[in-house]
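Shown here: the complex without one of its protein chains, the others still in place.
So, subunit A:
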Amino acid sequence: MSTETSSGTGPDQTKEMTIREAIRLALREELERDDDVFVMGEDVGKFGGVYEVTGDLVEQFGEERVRDTPISEAGFMGAAVGAAATGTRPVVEIMFSDFIGVCSEQIINQMAKNRYMFGGKTEMPVTVRTTEGGGSGAASQHSGTIHTWFAHFPGVMAVAPATPASAKGLLKSAIRSDDPVIVFENKQIYEQKGEVPLDDDFTIPIGTASVEREGEDVTVVATQRMVGESLELAEELAGQTSVEVIDLRSLYPMDTETLVESVKKTGRLVIADESPLSYGTHAEVATRVMENAFYSLDAPIQRVGVADVHIPFSPALEEEVLPHGSDVEAAINRIV
């Protein structure tokens, strides 16, 4: 299932860019492609967005379509839901995923439920972009990784890019989708570079994982920042342990097939994600693998994440709680 679609008319070219640039490119292309698409959030216009992702978009598309809001997450998230139900395609930026606390009602009881409650008689083409993750000394209210809440919640799709290409491809799929999709962008990897297809119809189907590196001894299923760190580790361990690294990419729906196939081959699984462990994304990956590849498992599944605490401010503490490649290595050592 891990196939990239590249069906459009554009040339088969790629360009090296950062994740930040890839997201901006996706937004630009979709704003150009469809007049119903608009971007809305706090200081997304002239100021260029919280991590300068929207950048100069306002210059090209104007203040109506790259719309600054007051600090009213509940209000504009709800407005996005209402606007989507009536014929537009809002792309909402919530500066930090922690602030989704302020506007969860509109996500949980409106965005996620309306289509079902109305007997399928409404569509909900809302895209929410938000930032996650620790590592910048921003303390507990600006560092959370909360994607499990929404991957868990019926009626919301959730994706989490780890590379520039997937950042572009997933966001474009999200915007084109008639269903609500939340895109969780880890703020530590905005500067990470990679080749990105320039085709303006390049998308990555939501619900597909990607095998980023093939291996024989152990499967590491990772998300966001942990993908890059796991790939580096796999390179270091090459010759010693052969590590297969899968970028989960889509948290819900989840590409169970790709995960299961891999574990059937390697017999061992480490799951690396920055969420707190209890009831986390790890648990869902582990369960699906156990349900479908239990007899292929040669060792207990290992989880690498945050030990059910918030992200503390002090660098000494923050470093302690955040998962890293070294934790993935320890997990591999426990089972290989």
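Methods note: contacts are C-beta pairs under 8 Å (C-beta built on N, C-alpha and C of every residue); 3 or more make two chains touch, one makes a residue touch a chain; residues count from 1.
The rule we apply is simple: contacts and distances are computed from a predicted model.
Think of the chain that is not pictured: of "2-oxoacid dehydrogenase E1 component alpha subunit", "DNA-binding transcriptional regulator, Lrp family", "Aminotransferase" or "Branched-chain amino acid ABC transporter permease", UniProt labels it "2-oxoacid dehydrogenase E1 component alpha subunit".
For the options A:Gln13, A:Gln141 or A:Gln240, the residue in contact with the chain missing from this view is A:Gln141. Contact with the chain that does not appear here is found for just one residue of A:Val102, A:Leu198 or A:Val211, A:Val102.
By the touch criterion stated above, the residues of subunit A touching the omitted chain are 42-43, 46-47, 68, 70-75, 98-99, 101-102, 136-142, 277-278, 299-300, 302-305, 307-310, 312-321, 323, 327, 330-331, 333-335.
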